[in-house]
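So the structure is just underneath, and the comments pick up after that.
What you see is the complex with one protein chain gone and the rest in place.
The block that comes next holds chain A.
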Amino acid sequence: MPVTTDSATEHSSAETVLSIRDLSVALPKGADRALAVEDVSYDVNRGEIMCVVGESGSGKSMAANTVMGLLPKGVHPVQGEVNFLGQNVITLPEKQHRALRGLKIGMIFQEPMTALNPLMRVGAQIAEVFEAHGQLTPKQRQERALELLIEVGIPQPEKAISAYPFELSGGQRQRVMIAMALALEPVLLIADEPTTALDVTTQAQILELIRDLQRRRGMAVMFITHDFGVVAEVANRVCVMRHGKIVEIGEAKDVLENPQNPYTKALIAAIPSNAVPPHRETSQVAPLLEIKQLNKVFRSRGGWFKSAREVRALDDISLTLARGETMGIVGESGSGKSTLGRCVVRLEHPDSGELLLDGVNLSQLKGDALRRERHRVQMIFQDPYASLNPRTRVGMAIAQGPMANGTPKAAALKQAGELLDLVGLGASAVERFPHEFSGGQRQRIGIARALALNPELIVADEAVSALDVSIQAQVLELLEELKQRLSLSLLFITHDLRVAAQICDRIVVMQHGRIVEQGSAEQIFLHPKEAYTQSLLDAIPGRQAPVAATA
């Protein structure tokens, strides 16, 4: 094998499947930097899981895409070698490179919701892998597809094979993706953030599946993630990347327990830790928000001949939020947590029950009366990219709320500048457009917008879920600080128990529209009473691993 042997690898005994040497990949002109990755070298060996960790923009997926030949248009390698089974894939003609894809290298992606063709049956999409490489007869392909679905643990595989992707859940779709990637028993599996879009319990199952399949087949796995918790769960070796360069590489245990590089240390420290903040006493005297027996049912409209379908999004929800308190609403997708938040800001109208804000029943208000009260409860949305109008200047986006409530334009814009200053962006941001800001900065704009109306209660719906961990920590800090300074109450909706434990005084766990358990953060995290809460906690990646050592 013409693989370079000059660099000493720790795994000299293991067979090297992929060897990346001095790889640099150029970005198109006009990008924020010239090279997506610079002088990157690492190996992936048979029988190990190599985790490439980094925040968005670190270039962690670039090497993987180079291996696959799936680099975006305008992005191309300019230096170095990517040796896969002794062949440098960079110089490989496209036709031969294509022959490797799916056959020798399998890949799974982040978004299970969009990574499958919505118009093709699952079985046909798996069978396509065999077809692409001219293997088996159509009948045998279907048989193999079924075997693969059984192997990846899809419930009711005989049904799933003829299902369309939209009929499967996110976790099931990711299993289909894995079945597809493993169809031809590749030597190398590349998993690009395969569990990021999944619920925590589903994530735990998928991680378990990947680990299990890797062991059984002795594959090499290149696992790309931003989550050190996941790293702790699956990695044999870790490669930490930042701004296109490797900052640290080594055995997983060494890197996690004894990180050398300050950036790695910061990243690990930024993980919402398992350590629970001490219980803070809040004045339980004056409840700001009282929710009494709130119900909300979503009905799909039936036709003349079709019965309507019902989903109980909120089922008899009662809770109390004290002034100055932060309450976490935690649940998986479909638990009704977002519906609850939307009801509180009255974007959704509850079917029955009371929403008392300082004694005023919000759920009964209509028209002008509702408009007068609306400013008291404001919302921060999940997606910092989609929640700002791309054609509205940031200052205007913030000023619109006060202007709608009668503040003159000049005064509202001046206030917008002050608020932008308050959230750490500087008043000059008023004149700029949303696309000029990063995700974390946009979320700060979202916070400024929520504050513009002098609310007493802020509902943050997955406000930090789309952000990198280090940015996440900063935004959480900002929220905490503002809350103290402006004596706000916070309803913090999240799927991530770790994040909730970090900033919430009390936590409410929801499932299927009901409250499963509520209590202080400490109590929920350390002494959960309900089995469901316990299972959520168990599913947190890296919980048993010694990650928190640096905290």
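Note that a residue touches a chain if its C-beta (ideal position, glycine included) is under 8 Å from a C-beta of that chain, and two chains touch if they have at least 3 such contacts; residues count from 1.
Everything below uses one rule, namely that contacts and distances are computed from a predicted model.
*Asks:* With one chain of the assembly withheld, which option in "Histidine kinase/HSP90-like ATPase domain-containing protein", "ABC transporter permease", "Phosphoribosylformylglycinamidine synthase subunit PurS" or "FAD-dependent oxidoreductase" matches that chain's UniProt protein name?
*Replies:* Of the names offered in "Histidine kinase/HSP90-like ATPase domain-containing protein", "ABC transporter permease", "Phosphoribosylformylglycinamidine synthase subunit PurS" or "FAD-dependent oxidoreductase", the absent chain's UniProt record gives "ABC transporter permease".
*Asks:* Given that one chain is not shown, which residue among A:A36, A:L100 or A:V200 touches it?
*Replies:* Spelled out, the listed residue whose C-beta touches the missing chain is A:L100.
*Asks:* Touching the hidden chain in the complete assembly: which of A:L70, A:I150, A:L356 or A:L453 does that?
*Replies:* If we include the chain that is not displayed, A:L70 is the one touching it.
*Asks:* Hey, which of A:L92, A:A132, A:A427 or A:L453 is the one touching the hidden chain?
*Replies:* Missing-chain contact among the listed residues: A:A132.
*Asks:* Touching the hidden chain in the complete assembly: which of A:T91, A:T114, A:Q140 or A:Q293 does that?
*Replies:* A:T114
*Asks:* Residues on chain A that touch the omitted chain in the whole complex?
*Replies:* Residues in contact with the chain left out: 68, 70, 98-103, 106-107, 109, 111, 114-120, 128-129, 131-133, 164, 166, 177, 180-181, 302-306.
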